[in-house]
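Here is the structure we will look at.
Up next, chain A:
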Amino acid sequence: MTAALAFDLLLVAALVWSAARALTVADVFRGVVLFIVFGLLMALAWARLGAPDIALAEAAIGAGLTGALLLDAVGHLRAKREPGP
Partner candidate 1 sequence: MTDFLDPLPWLIMLPLAWGTLAFVLGPGRGGRLAIAAIALQGLLVLQLAGQLLAGGARVHAVGGWGAPLGIDLLADGLAAVMLLLAQAVALPLAIYARGYFAAQPKGRELFWPMTGYLLAALNALFLSADLFNIYVTLELLGLAAVGLVAIAGGQAPVTAALRYLLATLLGSGAWLLGVALIYGSYGSVSLAILAPLVGADAPLAATLAAALMLAGLLLKTALFPFHFWLPPAHGGAPAPVSALLSALVIKATFYLVLRLWLELFAPLTTVAAAQLLGILGAAAILWGSALALAQTRLKMLVAYSTVAQVGYLFLLFPLATLVPPDAAESAVQGGVMQAVAHGLAKAAMFAAAGSMIVATGRDDIGRLGGVGAHLPLTLFSFGLAGVTLMGLPPSGGFSAKWLLLRAALETGQWWWVAVMIAGGLLTAAYVFKVLRRAFLPVASGDRVTRVPRTLEFSAFALALAAILLGLFGAPLLALLAVGGAA
Partner candidate 2 sequence: MSVGLLYALAGAALVAIGLAGLLLLPQLLRKILAFNILGSGAFLILVGLGQRDGGIDPVPQAMVLTGIVVAIAATALALALARQLLDLSGRMRLPEDGPDAGAADD
């Protein structure tokens, strides 16, 4: 097994894991943080696929701006104190 393949397999596993955890972790805030991690991992995946344009856009828009919007919504939700997943 080459190092590149090992890296790809690890990255794929991390992608699937972070996606699943983002949806299932008990606290919504942590779910959003995991989603941002997922977005950054996606950016890595795009780099591995030879798509630096998408990697840039994913990091800036997919993880960055979407993350900012989601975090703000969580803040708003917490201000209203709604519990639960």
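Simple rule for what comes next: a residue touches a chain if its C-beta (ideal position, glycine included) is under 8 Å from a C-beta of that chain, and two chains touch if they have at least 3 such contacts; residues count from 1.
The candidates came about this way: all candidates are chains of the complex that A comes from, given by their letters.
Computed from a predicted structure; not experimentally measured.
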Direct contact with chain A in this complex, candidates 1 or 2: 2
Residues on chain A engaged by candidate 2 in the complex (per definition of touch): 4, 8-9, 12, 15-16, 19-20, 22-23, 28, 31-32, 35, 38, 42, 45-46, 48-51, 53-54, 57-58, 61-62, 65-66, 69-70, 73-74, 76-77, 80, 82, 84-85
